[in-house]
Structures are given as structure tokens and as C-alpha cells.
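All protein chains of the complex are present and in place, except for one that has been dropped.
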Amino acid sequence: MDARHSHRTRAHAERLTGGESLEQFEGAVLSGVNEGAHFLGLGWVRDAIRRIAGFDPFPGTLNVRLVDRDALPRWRELRRDAGLSLTPPDTHSCGGRLLPALVEGRIPAVVVIPEVTRYEDEVLEVVAPVRLRTVLGLRDGDRVRLEIATRHVVVGKPIPRVEGSEKVTGQARYAADVRLPDLLWGKVVRSPLPHARILRISAEKARALPGVRAILTADDLPPVLVGRRMLDMPLLARDRVRFVGEPVAAVAAETSDVAEEAVALIEVEYEDLPAVFDPLEALTAEAPILHRDAGAYEGAPKERPHPNVQSIQRHREGDPERGLRQAARVFEHTFRTPRAHQGYLEPRASVVRIDEAGRVQVWTCNKTPFRLKEQLARALELPSERIRINPVPIGGDFGGKGFSTDVPLAYHLARATGRPVKMVMGYTEELMAGCPRHPSIITLRTGVDAEGHIVARTARAIFDGGAYAAFKPRPNVDLHGGHQAGGVYRIPHFEAESVCVYTNSVPSGHARSPGEPQMIFAVESHTDMIAHELGIDPADFRRRNLVGDGERLATGHRLERVKARETLEAALEAGDWRAPRRPHVGRGLAMSHRFAGLGDARARLRLETDGTVRLITAIPDTGTGAHTVFRQIVAEVLEVPPDRVVVSVGDTDAFESDAGVGGSRVTRVAGHAVDRAARAMREALARGDRTLPLQTEARFSVNETGTVTSFCAQVAEVEVDPETGCVKVLRMVTAHDAGRVLNPIGHQGQIEGGLLQGLGLAMMEAMGAEDGRISTLSLGDYKLPVTKDAPPLTTVILEDSVGPGPFQAKAIGEMSISPVAAAIANAIFDACGVRLRDLPLTAEQVFFALQSRGGTR
Amino acid sequence: MTLRIRLSVNGSAREVLIPSSRRLIDFLRDDLGLTGTKEGCGVGVCGACTVLLDGRMISSCLALAAFADGAEVTTVEGLADDERLHPVQQAFIEYGGAQCGICTPGQVVAAKALLDEVPNPTEGEIREWMLGNLCRCTGYYKIIESIQKAAGHARL
Amino acid sequence: MHAFDYTAPESLASALAELEEAGDEGKVIAGGTALMILMMQRLVRPTRLISLRRLPGLGRIEVVDGGVRIGALATHRDVETSPLIRSRIPVLAETLSRVATLRIRNVATIGGCLAHADPNQDPPVTLLALDARVRIAGRQGERQVALDEFFVDYYQTALRPGEVVVAVDVAFPAPGNASAFHKFLPRTADDYATVAVAATVTLTPEGVCREARIGLGALGPTPLRARDAEAIVIGERLSDRLLAAASEAAIRVVDPIADPRGSAEYKRQMAGVFVRRALRGAWDRASREAA
Partner (left out) sequence: MKLVQRSILAVERERLWDFLMDVPRVARCIPGVEAIEPAGENRYRGVLNVQIGPVRLALGGTVTLEEQDRNGWQAALRAEADDRGAGGGIRARMTARLAPAPTGIELVVETDLAVLGKIGEFGQPLIKKKADGLMQAFAVNVRAALGRAPSSRE
């Protein structure tokens, strides 16, 4: 990228100028052999070179005989295995193989290996866009240096997105784009009250409206409860509503306008019940109880110290009480974070058709279709074979699209009318009744010894779970936040308690890196505050306490191949940590770590008669670039050009089960499944199995987190306007311990997108609410970062071969979001001495804090 | 009330009867099946529904179909020239400007409008022009890069 | 959306006739960016919608009597990019360029902006400082209203039933005059202002303020004039004390409401800061002009 672009990516540059997969060979120029030149005369070969190498080949080859006899065995190995296959269009021609190379370190070229050759195998034929003899002034016998790309010809390369063309042309069909004959539109009547008894629902006026085809209330539906893990939510409120926005009735009509009109005409009489909105208040003895016997719900955690507790999760290592008693100093701080929407731009949409065979055909933006099928089977009281989830791309997930949402209602409306039904939420409904990130109140208490080592920590996190726990998939309905309370530090005595609480608010759900941006904001602000209190540079304080190789995290989890220190140092260096600052400018630092996800995945490969390799995956396209990574893995293993690999998403009939998207699992888990299927196919081919189509299938499952994690360190530089409190982020640095990067475009895209979401959480994203009513009901009031908010960004990638994924990849999708808010909060403190403990870090907060201190320091 | 309107959509002339309350976005998506234009926020903020009305970009969620009477509408489906992608579309593929793809139609339409007016925009001009096209996946960096690359390509 | 009748008359006279006939049930629409949202929210449900989009000549931006007349149908973008506005009243072009996003500016009209009377919008703030006058047409003919008498309450104007805005007139700045517009956007660049302030200052060759006007946005039920603050600076030379006094006077007239863009108290405080900045900005420009 040019200098205008302040954003740069070191890894990109390194890759383009060469890298570890280039192997050096030296040869002597000779003339006479021209097998390759003949080969190059074939049109399809030239086309293939153009496609793979990206240049028009000069019609002639440079022949080079290897000079170093010791290199010959390696070269023979490469001749056999490496490179990209050139598969002929018909069976009469012979194929070959291409190896990308650099001549004399600068001229891009390929080494061509025709399948049938007459001459000695130590002669290489090199093809370039130019006549090499002329350009390099070579004569017979002259030495020439070749760098040949040997391993990972496809993996690690910036291969463009598989589905890019459908997306840029508008051809990609998302759930809301599904058009079916006789389609009806479904809409939901939502509760206007946070907690109330439903006395009466009268729908006569709505029913009389021309074009209305069905109106359903809880009385028309089976009394089932639904949820991703804990089943505590009715399809439509039965007798009682628990949050503003809860579905109370559903309408199907000929047009969305009529459905909307009908919704307004349905009269519901309520009787107010006392409500509770503050999670701390909800845990008091006098608090209204939301669910009479939540413990009886299926999937409910057993421990329930208060009826309004959704879940409680504890971690304990060592003896924290003793640790705190023995500490030289103890620090305690409390932090708060607000409710925030995932902000995907595709509001949730569901289409249901009951087909002639009585099967329920579903199109919906759900990232875990196989789990959805199981959820639906129970919710609809149907055998799961009767349900088929058809794949559609998902217009942004970020954790928010795992619940069945409107699908059961669309089904019941379809059943009642005998016609397919489409339900698309408006963004107001998304903000009112989506599944936002949990608001939190986090208190950290940390003991430090005389040398500045953290010796003990207790943490208590209260997460506002809202009216139902149904949107959370974790087995214990908890968030990840609790176990991150120790951060990236070695803390021998540790206790964390994290509690999700029922309140009369919109139910909270998962959002990119669930619970972690909240907790990391607290932990890394707290870390800075301690460092300042102790008079230690925040970077030094972290150096002193960072978890090391073979050491344990606060939770007791032992780590290996730890790169915390390197990641920190890389961020500090790129962020000019020690450079002088202008007035009102400050720098802040924050770190986090995260394990790659767990779960099971399946993949199927078919080598088709036309030579294409079709990958059938169960992973829906949520935009992360997973399918492109899968394509690369297949191309790499089978040594075929990537565009020969076609990726398609199987519907839920295609496989038995699959964990789907979430929790930084896809590359690691589904990637391995794809890798295994590809290796099985390679073995089959090696055995001589040539009956086409040839099919292989693999499953991969992992339930152990393992000992390798990924670290992230960020430096924020901000400028504070002391008159207004306005904070401008001047630049960000994000350093990642990334394992092997399989696709730099996609990888960088995940970093940049996550970072800007983190910036949104840090600076602006907060759903306002009054008495349980969300007051920011449009994207005009709930602001998401825009182009001008993306700060100059430096990304540092520390690549190595230690990740748990295929080709030693690590997870990246949930890495860059979590440290941002703390890095910025710490920078604000550095700039003007104001310490903010509540997100978002608004100008107003800074302003009043400065006022109460009487100006900047 | 039913209205008769005449308009051109992606170069083809049409004369249609629509309910007067039909929004342009619904007309495009539901009546013409041009579902490339997406509805995000529904209040003109996010830009997923960006189309060109007589060459100017607008939010089709805030326009009545009646506003397009006598006008020329260009949607994402009308950017590619036969099988050849518009340079902006090509660049969005190559440089990672598209991820989940839901904002992408709006992004490429807006970017095309930009390059039509300012063939060689600075990064600042790109950020200003694309201000109203929200993207939640990319963090905008690769969108900006894609547009720069497309501009470079268009120059060649 | 609800059903309604839609017409697009081709003359002002017939638009006004239709509007009169429709009475309470009728609404005029131009760009529609504000009205469409209210209709989609079901909060405004006219049974007749009269589009002004086909009215000829109502989008012109032209020189009239020592000033510029901006037709009601001129879009924000038309004004922002008009060479006439850019060269003669640059602060207006600058203000318009800060409104929402290009997509909205391509559609939203000046007449619509004034008639909608949202106190959070930017153009009225600068137009107030420029002492603009609104031209209004009704069946009885045209009349003119000074902009600071035009806004009545939240979303309410001096327009009588059956009337429409047809133009806004802005005089060319006198020698020694300059203006500045400040929009405070602590969240995103496409947001409504937390506060917006426009100031215009006319200086004598000696640097004494001869005339000053201050417009305030997002600070009350209507766009406001800070008249006391204006009175304080007139006859004075620029000083920190003067700016402080003016901004304190401005704070006394504001009555903001708390919303996601800031608490009422924060907006009050920011009104002070931005009155200071806008006055200083206008003053600096005016002195450069005079020099």
C-alpha cells in the first residue's frame, strides 16, 4: 500500500518479498532441450499459467541444470509432489505441474514440469513473462539463482474470496431475498410493557382487515419452551410478558403493509407487574421474581442462589483470601459496560415453507443450522428428519444469529395458512428485541507484593441477562468473561464469580467474544490503574506479570509455546511506546488472549468427472472467509489450483451433525475436517482409485482446549480536547500472535473488523433504556463507527507454526475486539489524567471528569 | 391508489402499475426481483439500500417508487457490463472489500458513483463519500483500499 | 406503509389547490427523507400526498436583489456544490456539507428542511446567522417571513394550513463580514449535532464588531438566535473576556433535551464552548477579510 495509506500490514509485505516457503536452487543455463516450449504452445497451458502465476508467459523456456548435486534429492522430491497441477481439458493430452518461482530474486516465474519428459530430471524449465536470456544477459553456462515456492503454495496466500463475485453483483441470496410463490408476510405483535400479565387479546379488528390470513396467540400454539441451551422462553408470551418487545401474537398477511396494519389493530390488555431492570436490584430479597421456578427449566444450571439468577460460574485457584491478606497492597475497582447490539446490517429474516411431502423447508440467517434443526424439532414437536434448513449466506453474525428467532412462528403461520411465510425484522425490532451483548458490572480486587507482582485476585462480574436465558448456547448458560478475569497474567491465588441475572430487559445473547470485551476492559484498566498507583510504567508492570512458557493462567490452565512477551514487545515497538508526546496526547496499552474454539465438524469432498473438486461443508457463510480458507486447504492438500475447488454449503440433510459457526471454532475444527477429507482423497488417488466421481468424507471433533492460546496486544494513541472532552483516536496498533496465517486477506479483515467493533464499544455503542424500554431504536440514535472513525492502524503479525488448526493456524475472529476499550481508556488517562470506568468513553464523561478535577493536568 | 410509472431500471425501460405507497426498495426487490439492493436500518443511515437515481446515490428505503417516475435507476445488478464486472466490483473481490456481503451492493454502487464524479479520489475523499455506507465486517480499511485500487484500474 | 393518494402536480398553483382541497388529510412531500420515516413509523398518516417534485423552477439557486434565492426544491447537495454559494456565501456550502450523508443530501431539500423544523438540523442554524428570509406561497399569494420568526416549536413553523415554503433568501455578506459554522460531533461524522453553532460577524476596518448574529442548533425547541450574546459583542473588539461573556449569555437562552448525543447539562456547556469557537472563527475570517 502506498504512503498515503497510513494503515499497513507487515505480514503482507513479508509475504510478497519472499518467505519461509521459498527454497533456493542454483543452476547453469543450457540450451537444446525444448520440451517445455512445446508444452507452452498449448493454449490451455498458457491460460493456466496466466491464471495461476498471474502473467502472460513468454513463449519460450530457460533451461537450467542444477549445479549443486546435494540439492538433487530435494529437487526430485519436489518434482514428484509439489506445485500446482496442470490438468488438461481432455484425457488425450498430458498434464503437468507448475511451481511458482523468483529468478535472481526479482523476476516472477514458474518452473514447468510436464508429466512426460524425455530428458534428465535435474534440468528445470523456467517460464517468465519476459525472455530471461535477454533480460538477464545470460549465456550458456551462466549461473542463475532460483527461489522456488515449494510448500504451501496456496495456504498462506491472499486468495480472493470464494463467493466474492456473487456478493459484489448482488446475486448472493440472503434469507430475506428468498422469493417463493404465494408467499405471505409475517409480523409480530410485541409487548409494550416490561412486566405484565396478559388479560385479554382481541384480534377481531385485525382479523377483519382484508389480506390478513392468520393471527396466532399463545393459545394457538403448543406450550413449548425454546432456547439454545436453556429452554425458558415461550414462542409467544403465555399469560405474562417479561420484556418490552416480547412477542405476544403473530400475524400473516398478503403484504407486509397489511401485516403491519394488523399488528397495530390487535388489542392486548395487560395488568402491570412490578418490574426490575437493575441486575444488582434483581438479586435483592424484595426483587420481583421473573420466573417462578427457573431451576425447573430444561437445561437450567442447578446452582441458583437467588430465583433471578440465570447462571453462576466460579473459578478458584490457590487461596485468594490468604493471598490478599499477605499482599503488600490491595486495589479494588468497579467497572460498568452497557448493553450493545452486534450491529450486523442484515436484520434477522426467516422463511418457512411446508412442502408437498410435509417437510418443513427453512431459510434463515442462522449460523448453526444443525443445532437449529434440533431446536426446531423440539419447538415444533416434529421429528428432525421433517425439518430441512437450506443454506443462505448470513449478512453478519458477530454472535447474534444462533437462536431460532422467528422460525417457529413462521412455521405455525405457514401451517395455519397452508402457504409459505416470510418474516423479516425491522432494525427497530432488532434493537428492541434482538439479543444484545450483556451489560456488566465488574469488580476486581487485586493484591500485589512489594516487587510489583500480582499475588492474588478476586473478581465478581454481574451480567444482565435480561428476561430469558434462551439466547445463550454455552452448556452452563454463562459467558466466557469470568475466566478472563485473570487476564494474561500469572496469578497464583484467584477467585472469579460471574453471575448472569434475570431482569425485565431484552434478553442478552452472545456477541463477538462473549463477555470478554467487558471483562478485558475491566482487567486491563485495572492493570493500568495498579501500575500507576505503584509508579511503574504500565508496560513494565505487565512484563513483570505476564504468563510465561509452561506457566499457568490465573484459572490454573497451563500454557505452552507462550508468546505473550513477544506480542507485547511488538505492539510497544510499533506503537512508539516511549516516544515523546504532544500535550493532550496519550498512549494506552491493553492485552488479551483467547483459545481457539471447540466442537465438531464434517466435510465431504467429491472429485467430479470434469476435474473439479467439490467441497460440501456444513459451515454457513457468515462472511468471515471460512469457505476461502477451506478452498485453500483442499487446493493445498490435493495440489490443484484453488479455482478448481468449488465450495458449497450442504443443507441439514447433507450431514448428521455439525457445530456450525461460533466461538472461534471454524478454522480450527471445520478446517481440520476439510483437511482430513482432502487427505483421504489424496490417499485414495495415490492408491490408484480413479473412479469418478470420487468421494471422501471426514469428521473432526475436539473437546479439549489444549495448551496453546493466542495473544493480542494493542496500543492506542489518543488526543483529548480539554474544552469538550472529545477524544480522537490518532492511531491504533494491534499485534497478534497468529500461528500460521492461512489467508492474509481474510485474516487481516477479521482483525480490522474486530478492531473497529471494539472501537465502537469503546467510544459510542450503548443502548439506552428507560424502565426497560430501549431508547436508541434506530441506527440514527444507536451509532456504529463510520469510515471516518477507522483510525490509522498498524497491524503486526507474529507468525509461527504452533496453532492448533490445520497448517498450525490459530483463531483470529474474536481477538482484536477485546483490548480496544481498555487501550483507549488507558490512553485517555495518559493524555489528561482522567480515569473512566464506564463504557462508552464519551466526550461527556471526559468533560465532566475534567471539570470535577478543575482542568487538565 | 394505483400509479402508473415509467422508468428505466439498469438500462431497460419499464412501465408499471404500483400502489402509490410502494417504496422504491420494495418495488425493486419484490416487484422486479432485484434483491441485490438490501434493507438494513430502514431509516436511511446504513446505506445497504443505496441505488442511483439519475446517477445520484440515494437511500431506496426512504424513496417512494413514484419518485422514480421518468427517471433512471441503477442498482448493483446494473453495474457489470455483460459478464464483465465493474472495476469497483473486481477490486472489492481482490482486495477484501466484501466480507459478509450484506452492505456490499450499497458499497459498490456508492463507490461507482464516487468514481463517476471523482475518478481519482484521495483517501479523505473516499472516507467522506462513503461515510454513509456502514460496514460491520471490514473496519472499512479494505473497502477504502478496494476503491483506491479500482480508481487506479479505471485510470489504466 | 399505509395507503394514500399520490399526485405530482406540475404547477405551484395546482399544488396549492390540491393542498387546500386535501385539508388536514394532505401533506406535501419533496425529498421525503424526514416524512418517509414518520410515515413508516405510522406517526404521520396523510391520506393524500402531494409531491412538489415536478414543480418547475423551484430548485433554482439564483441571484436576486443583492442576495441569493434558493428554491425550496434545491437539495442540500445542490446548495453545497453551487459555485454561486461556494464563492459568495461559503459558510452555507460548508454547513450543508456537514449534514448527514451524501445520500441524504442528494435528496433532502432546503424547503423540506425548513418546513420540517427539526431543531437538530444544521442548515437553519447558519441561515439564522445569515438573517435569511423564508418565502411562503399560499392560495392567497406569497409572503415573506424572517427565519427567526418562522420556527415556532418542535417541528412547528409559522406555515399556515395550505401554505408551502417556496424559497429562502439570503443576502450577500457586506464588506468586513465573515461567518463560521461549528458542528460538534463527538460520536460519528454522520450524526446529528450534539450542538451546532453558526456565527456571523461584521467588522469595521478598525476591527470593531459592527454586526453579529449567532444561530444555535440542537439547543432548544427550535433553532435559536443568541440575541443577548450578539448584543454583547457588538461595538467591541475581540478578547477572551468578550467571548466568555458572549458564551455565558448564549448559555442562558438554551433549553436542550437529553438524548443519546448528550445530557442537557453537557449540551448547555458545549453551547458555551462552541459559541466561543464560532465567534472566534468568524472574527478571524472577518479580520483577514478586512486586512
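Each chain gets a letter, A, B and C, in the order it is written, and its residues are counted from 1.
As a convention for this text, contacts are C-beta pairs under 8 Å (C-beta built on N, C-alpha and C of every residue); 3 or more make two chains touch, one makes a residue touch a chain.
A quick note: this is a predicted structure, and the numbers were derived from the prediction, not measured.
In terms of the touch definition stated at the top, the absent chain reaches A, C within the entire complex. Within the complete assembly, C:Leu38 is the residue of C:Ala3, C:Ala17, C:Leu38 or C:Val145 that touches the hidden chain. Check A:Thr428, A:Asn545, A:Thr667 or A:Thr787 against the missing chain and you find that the one touching it is A:Thr428. Contact residues of chain C toward the unshown chain are 27, 35, 38, 41-45, 116-117, 153-156, 221, 257-259.
Although one chain is not shown, part of chain A still touches it, namely residues 192-193, 263-265, 272, 428, 770-771, 773, 775, 777-778.
By definition in this document, only the chains that are shown with their structure count from here on.
Just to note, of A-B and B-C, the chains joined by more C-beta pairs in contact are A-B.
The centroid of the Cα atoms in chain A and the matching centroid in chain C are 44 Å apart.
Of all residues in chain B, those that touch two or more other chains are 21, 42-43, 45, 131-132. Across the assembly, chain A contributes 257, 780, 784, 786, 788 as residues in contact with two or more other chains. Against chain C, in their complex, chain A makes its touches with residues 257, 260-261, 264, 723-726, 763-764, 766, 768, 775-776, 780-786, 788-789, 842-844, 847-848. Against chain A, in their complex, chain C makes its touches with residues 1-3, 42, 184, 186-192, 194, 259-260, 262-263, 266, 269-270, 273. Those residues of chain B whose C-beta lies close enough to touch chain C in the complex are 1, 3, 19-21, 23, 42-45, 47, 50, 56-59, 61-64, 66-67, 69, 110, 129, 131-132.
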